[in-house]
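Starting off with a structure, shown below.
One protein chain is absent from this view; the other protein chains keep their places.
To keep things simple, chains are lettered A and B as they appear, and every chain counts its residues starting from 1.
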Amino acid sequence: MQSTAVPPKEARQTPALLGGLIGKILLYGLLFFLALLTLFPFYWMFVLATHAQGDIFSAPPPVWFGDYLMRNYDALLARVPFIRNIWNSVYIALMATVTTLFFASLAGFGFAMYEFKFKKQLFAFVVASLMIPPLLGIIPYYLIIQALGWLDTPRAVWFPGMAGAFGIFLMRQYIASAVPKDLMDAARIDGASEFRIYWNIVLPIVKPGLATLGMLTFIGQWNNFLGPLIVLSSRENHTVPLALRTLQGLIQTDWGAVLFGTALAVVPLMIIFVLASKQVIEGLTAGAVKG
Amino acid sequence: MQQRPGTPNDRAHQPLSTRIDRWQRRAAPYLFISPFFILFAIFGLFPILFSAYLSLQVWNPVQGLGTMRFVGLENYVFLLDDPWFWRSMSNTIWIAIASGLPQHLVAIPLAFALVMGVRSLRHPLTAIYFMPYITSAVAVALVFSTIFGTQFGVLNQVMAYLAQASWSAWLFGGLADTLPINWLGRAAYIKPAISILVFWQFFGFNVVLYTAGLATIPRTYYEAAQIDGASTRQSFWHITLPLLRPMIFFAVTFTIIGNLQLFDQPFILTGGTGGTAQSGMTAAMYLYRTGFEWLEMGTAAAISWLLFLVIGTLTVIHFYFFGRSGLETRE
Partner (left out) sequence: MKKFLVLALALTVGLAFSQTRLTIGVFEPLHEHIQLVLPQFYEMYPDVEVEIRTLGYEDHHNVLVTNLATGSGAADVVAVEIGYIARFVAEGGLRDLSAEPFNADQYEDLFVEYAWAQAQTPDGRQVAIPTDIAPGVMYYRRDHLEATGWTIDQVTESLESYLQFGRELQEQGVFLTVNAGSVADGLIRSEIPEGDGIFFAADGTPLLNSPRFVQAATVAQQIRQEGLDADIGAWSNEWFEAFRQGTTATELSGAWLGGHLQTWMAPETSGLWGTSEMPGNILVSWGGSFYGIPTQTPADKVDAAWNLVQFLTTNPEVQLEAFRSINAFPAMPETYDDPMFEEEIEFLGGQQARILFADIAERIPGVLTHPGDIIANEIWQSAIGEILAEGRDVQSALDEAQMLVQRRIR
């Protein structure tokens, strides 16, 4: 891989940035303001996880941590096998992520770097598949899963979407702008097969793109709720969102327990995010392949 | 492993291996994209045919599959003359634009500023902007119903402060008469409230996409520009924007498709009712209510096809104007 050598830090000072101190202060002010707006609800989720349901619904609501954490924990565990639910979610999200990374980058590579018959039409088809409102699909989806004998199994959730159009489109765009064509020609002259080119040359270059896709897939699957609701019937197989929603009763919902579970379930997402953005940042600092 | 009749080193078989090689080069792209189409044939095709068929039927799902009744285009005729259908469509487009456009107008420069400007804080800030995307819907619902509250709502309190405080009254004083605003109760404010929520939830998502896109731009370009004496603004306009085009094209495509299918956020903020005068009801919500609450699956299927038509048309327009540059491949 031929990436630009990383220049010493001082030399990397990018073009006379945003000149002047005032500009900088304004910029930082804006950045921190936005950060406040986005961080607060997240912080609040943790705060509410430490309160009883009655306190949550006061006005103004509590903004600092309460002492109800352990009771919310007990309430949650008394109703759902939550650790098991987390494991189910992790398993399904991981399977979805790994398969999506492979199939989407492969297809994205195909669409980005090759000329072939019907390419335009096929790509249009891929994009069009995203435009179908998913809601009505759930009855036929159930019928298919039933016909396959996959009811109440995790693969009923991750398998159908493992070559999703979102990932293909994202990887197509990323590969198209990150991988120079002459690099492929050079590899071909060296006798590499097309798959080898993908595996040995393209994949390493598009790591930041893969990291981004992986993270989005994992999170998307983690929060996926409609699919699991329809096909996962026993509570041992429930995923996190499903389990938490079983606490939502007719009139009364133990929101303290729900928010405790929500806060707990966000931890794996944060880990995934940190891992993925490390890749993206590395890609940024290394800069792209020379044009 | 079994012994193969010829190894690649075997000169006698070279014509064959050349043929194989030529074949694998020609077949490669088809093989690479085939998993999508295979999976689509298994899991995607049937639902589409099913809903196309369904849109020509009257069907109450709780009566079972065998009880459909063919009515031709009646469902479509019904919808084209249905006030709630048109209201939901115009709501959808209103919210899609009001929440979608600002997302990109903010996310692109923001990603640029994060990558180029505030190097040390880039990582934590990107993470923070992304938080709304991973904050669960439950927490979002609780938080935003509080933010939009009439008497104690944060938004109203901030606005009330701005309308009174000496330093800001000249600008915001006019608000005083309308406060406090019943954001979720009055028809005029529901769409803005939903749009604010959607913007809040997804601009960080786009920042992440654009940050990844910026990683494809060789740093040497900026360095060259800097040597030529270009300003930051010039670099942004002449290097970043053109080279970020594929990612912009991608992100905008998804905003179009995703925003026109908006469901969760309006559902949460209106408690599933569509809000006063149905002014917060999106097409996807109407589809859900028609199919799963009112059990008119045939009509719901027809809504999904009409919605598909709208999304398809807008996406085609988008591809027509921006597809050439948005789908280009780096040479």
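Please note the rule applied: a residue touches a chain if its C-beta (ideal position, glycine included) is under 8 Å from a C-beta of that chain, and two chains touch if they have at least 3 such contacts.
Model, not experiment: these values are computed from the prediction.
The omitted chain makes contact with just one of the residues B:21, B:82, B:223 or B:264: B:82. Considering the full assembly, A:229 is the residue among A:201, A:229 or A:270 that touches the omitted chain.
The missing chain lies against subunit B, touching residues 58, 60-65, 67, 74, 78, 82-84, 145-146, 149-152, 182, 184-187, 271, 273-278, 289, 292-297.
What subunit A contributes to its contact with the hidden chain is residues 52-54, 57-59, 61, 138-139, 142-143, 146, 151, 229-230, 233-235, 242, 245-253.
Assume only the chains that are shown with their structure count from here on.
Averaged Cα coordinates give subunit A a centre that lies 14 Å from the centre of subunit B. Subunit A makes touch with subunit B in their complex at residues 4, 12, 14-19, 27-28, 31, 34-35, 37-42, 44-45, 48, 56, 59-61, 103, 106-107, 109-114, 116, 119, 122, 126-137, 139-141, 143-144, 160-166, 168-170, 173-174, 176-181, 188, 193-195, 198, 208-209, 211-212, 215-216, 219, 223, 241, 244, 255, 258-259, 262, 265-266, 269-270, 273-274, 277, 280-281, 283-284, 287-291. The touching residues of subunit B, when paired with subunit A in their complex, are 21, 24-26, 28-33, 35-37, 39-40, 42-44, 46-48, 50-51, 54, 61, 110, 113-118, 121-123, 125-140, 142-144, 146, 149, 151-152, 200, 204-205, 208-209, 211-222, 225-226, 230-232, 235, 243, 246-247, 249-250, 253-254, 257, 261, 263, 284, 287-288, 291-292, 297, 300-301, 304, 307-308, 311-312, 315, 327-331.
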